[in-house]
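The complex appears here minus one protein chain, its other protein chains still in place.
And now, chain A:
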Amino acid sequence: MSAVIDFLSQNGMELLGKTWEHLYISLLAAGLGVIVAVPLGVILTRFEKAAGPVMSLLGMIQTIPSFAILAFFIPLFGIGKIPAIIALFFYSVLPILRNTYTGIKGVNTSLLEAGRGMGMTGWERIRYVELPLSIPVIMAGVRVSTVYLIGWATLASYIGAGGLGDYIFSGLNLYQPEYIIAGAIPVTILALIVDLILGKVENKVTPKAIREKNKTA
């Protein structure tokens, strides 16, 4: 216990800074992911034929080891936070995109027909019908990818992005387990807290009636 207190008194402020760094790298990447993947998912539901190829392409990118991607981006974007955020962003896209696509595809077709028949434009159908009804599925994708991203962001320190990965890597290099632990535990806590917060957000943005129906079902 005294070791922990010692460590914190020496590195406390730095730890807080690294945690913050870590959080904003991951959240920024996830945020970019949402901004890109949700509209793209909606667009793909309008172009069924393109959906398959786009999904498998993204699936392929997903299978490239994260280390390889980070390394691959060094000649393109150099080192530091920006290439790390871009690389993490790539990983966040697929789960969100896939869930958006599935969520919107899952909206009852008779509702869409009713909407079209009563004179909704394409945008109004997305805004008033498809998005509200697929929010739970989309949010599940956002949660999964954000939690993953928090884990993967540790690797980003390898290309000089900073974050809690710094501790883990120094611990590994210097054979100092307390540094590894000092990096790993906050990452886990961070992931749990973010997941919890996103859960609340999901609840908040899901229309009330859908929430109740899911609860009883």
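By definition in this document, a contact is a pair of C-beta atoms (placed from the backbone, for glycine too) under 8 Å apart; a residue touches a chain by one contact, two chains touch by 3 or more; residues count from 1.
As a convention for this text, contacts and distances are computed from a predicted model.
> Leaving aside the chains on screen, match the unshown one to its UniProt name from "Molybdopterin-dependent oxidoreductase", "Ubiquinol-cytochrome c reductase iron-sulfur subunit", "Quaternary amine transport ATP-binding protein" or "ATP synthase epsilon chain".
"Quaternary amine transport ATP-binding protein"
> For a quick check of understanding: of A:L88, A:L133 or A:A161, which residue touches the chain that isn't displayed?
A:L133
> Out of A:A3, A:L76 or A:M118, which residue would touch the omitted chain in the full complex?
The one listed residue touching the chain not shown is A:M118.
> Can you list, in ascending order, the chain A residues touching the missing chain?
So the residues of chain A touching the missing chain come out as 108, 110-111, 113-121, 124, 128-129, 132-133, 207-210, 212-213.
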